[in-house]
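Yeah, one chain of the complex is gone here, protein chain that is, but the others are all in their spots.
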Amino acid sequence: MLRSVIRAAPRVNVLRAAICRPQILTTVRTYQVATAKTVLKTSYDSVEDYSSYKHNLFTHRLPESSAEQSAPLVALHSRLNLPSTFALSTLSQCLNLLFKDDGLANNFGLNTLGKTMLSYYVTEYLLIHYPRLPMSVHNAAVDSLMGTSALYEIGKSWGITVDTTSKLDKFLGEENEFLKYGKLRYISDAEKEKVKETGVEELVDGVTEHSREAEAYASAVRAIIGGLYTHSGEDTAKKFIEDHILSRKIPLDQMFQFSKPSAELVRLCDKLGFDQPISIRLMAETGRASSHPQYLTGVFVGTEKLGEAIGSSLNESKTRAVINALLAYYLYSPINAQGDKIKVPSETNYKFEGIIGIGDVAI
Amino acid sequence: MPIKAIPKISLARNGVGAFVAPCHRITVQYCNWGGSSTGLRQVLSSGQLDHIARQKKYTFFEVVKKSGHPSLTFHYNNDTTQVVDIANLDSEKIVEKLEEYSQRSGNKLIKFNHKVMSNNDSVRGIWSPLHMPKGHRHKI
Partner (left out) sequence: MYIRQLVTGTFRTVKLTPKLSPLTTTRSIYLHKGPRVAGLKRDPQEALVNSQGLKYELTDDNIKHIKTYLGDKYSIPDDIVLQVLTHKSFGNGIKPYNEKLAAMGSKLLSFYLAKHVTKSANKDSFAINGRNLDVLGSPISRELGGLFTLGVFAKQQGLNQVMFWTTRNANLGFESSGELRISAQMMYALIGAVNFYHGKEVAELFIQERLIDQLEKITVDLVSGKAE
């Protein structure tokens, strides 16, 4: 008990200790150890016996025979072209986010596994193919591929639908009992039965109905990737990620927002160790005296042109040219001697041909 | 921070990599009594619909018995539905409609008056008058 109190000591204590008693500093722990999700009621024999962990909140997994009778589930399986090794019961589990669903296991573990796998493959793809992206843009690019909104869009495009009818409604409407196993389940029965006022949205802790739905879809998509890994192995899951997620187009050129482009370019050239200074030169112009002049400006280091742009004022063309030079550097994507995309580390016969990002500059 | 990132969602390119059929659910509604459902009843009783459903494993077929004119409702993955009236159509025409609408993307049909529709920039770039040799430039 005492230990846990010490562990949770806020940073203020550290500062105080630094002022008064520097000698005991090393014993003060600021590191917050991860805690278990108590709602799952996880039990284990010993901490390091991974096979003994069990969520006691759940009592069973869906039997395969029940899953087979759910038409939307079978259709989803076939629509995603999943291999026959991927059990329908697991696919159904991927779509279940409920913690209280008559003891039926949910997608918590599958989602976690899918998330780690997806983030590795997405990161690897971006780091190899866009090695020079600034970290902020790199993170935004990761989000554009596997963020909640992107995965929501993907989940929607897979034709996953939400189970919105309550138990009572299902009974009264004589709905097939297996239908729900093929639908996304994240709304509890109590919520389903709540009378909703159209046009009024409830906002709890910044979570709207829409963002909850998006998060549920994203979780299901990640869980399906996790499930594919468990059933069919890493290669199949990797192919699936390539086909469904890495095949999307990332609008990288629209994701930069520069605050001081010129200063950044100067600093960047400094970091790259160019021995000649940057010069910005006017290359061509037309209509200086008219109401619509055009200037063509280039950014040079020695005789090398880094970028150029047209603008309707000298200042505009200069800024555009500098930004073009920066974008040309940041968006560089290496290719091999044959002119193809280079291999990523997870491919067979991998040989490193690209470059490693050296980090962005501070200004 | 010198550079801020502008969050964007990646663009879907269905068919690059994997292709997922946009029509995920078809509701077939018929009436057991009315004359306008004769064609559809024939499709159902002859096992033709079963045959189609077996071919289109990726679509969830729902058969609803309800009085009134028969209809086909197609649910697409962009949250749109298309209701097709099939009153008084014979079985061949109904199968045709099923095939046609189940292959659609769910987007509205539009008239597109340009040669190319693309997410990508032109590879040739835009012609610039300022890159001509100095003597050949247009003077204002």
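Think of it as A and B in the order they're written, each chain with its own count starting at 1.
By our rule, a contact is a pair of C-beta atoms (placed from the backbone, for glycine too) under 8 Å apart; a residue touches a chain by one contact, two chains touch by 3 or more.
No experiment lies behind these values; they were computed from the predicted model shown.
> Kindly name the visible chains that come into contact with the excluded chain.
Checking the complete complex, the chain left out touches A.
> Return the single residue from A:Ser65, A:Asn81 or A:Gln276 that touches the missing chain.
Of all options in A:Ser65, A:Asn81 or A:Gln276, contact with the hidden chain holds for A:Gln276.
> Pick from A:Met135, A:Leu172 or A:Leu282: which residue touches the chain that isn't shown?
That would be A:Met135, which touches the missing chain.
> Return the single residue from A:Leu82, A:Leu110 or A:Ile280 that touches the missing chain.
A:Leu110
> Residues of chain A in contact with the chain that isn't shown?
Chain A touches the missing chain through residues 3-4, 14, 18, 22, 25-31, 33-37, 40, 42, 44, 47-48, 50-55, 58, 60-61, 87, 90, 93, 105, 108-110, 112-113, 116-117, 119-120, 123-124, 127, 131, 135, 138, 226-227, 230-231, 270-271, 275-277, 279, 302-303, 345-347, 350-352, 356-362.
Here is the rule we use: only the chains that are shown with their structure count from here on.
> Rounded to the nearest whole Å, what is the centre-to-centre distance of chain A and chain B, using the mean of the C-alpha atoms as each centre?
That pair's centroid distance is 28 Å.
> Mind pulling up the chain A residues that touch chain B in the complex?
Going by the criterion above, the answer is residues 71-72, 74-75, 78-81, 134, 136-137, 139-140, 143-145, 147, 149-150, 153-154, 156-159, 161, 182, 240, 242-244, 246-251, 254-260, 263-264, 267, 283-287, 290, 294, 296, 310, 360-363.
> For a test of understanding, state which residues of chain B touch chain A in their complex under the given definition.
These residues of chain B touch chain A: 1-14, 16-18, 20-22, 24-25, 57-61, 75, 77-79, 119-120, 128-131, 134, 137-140.
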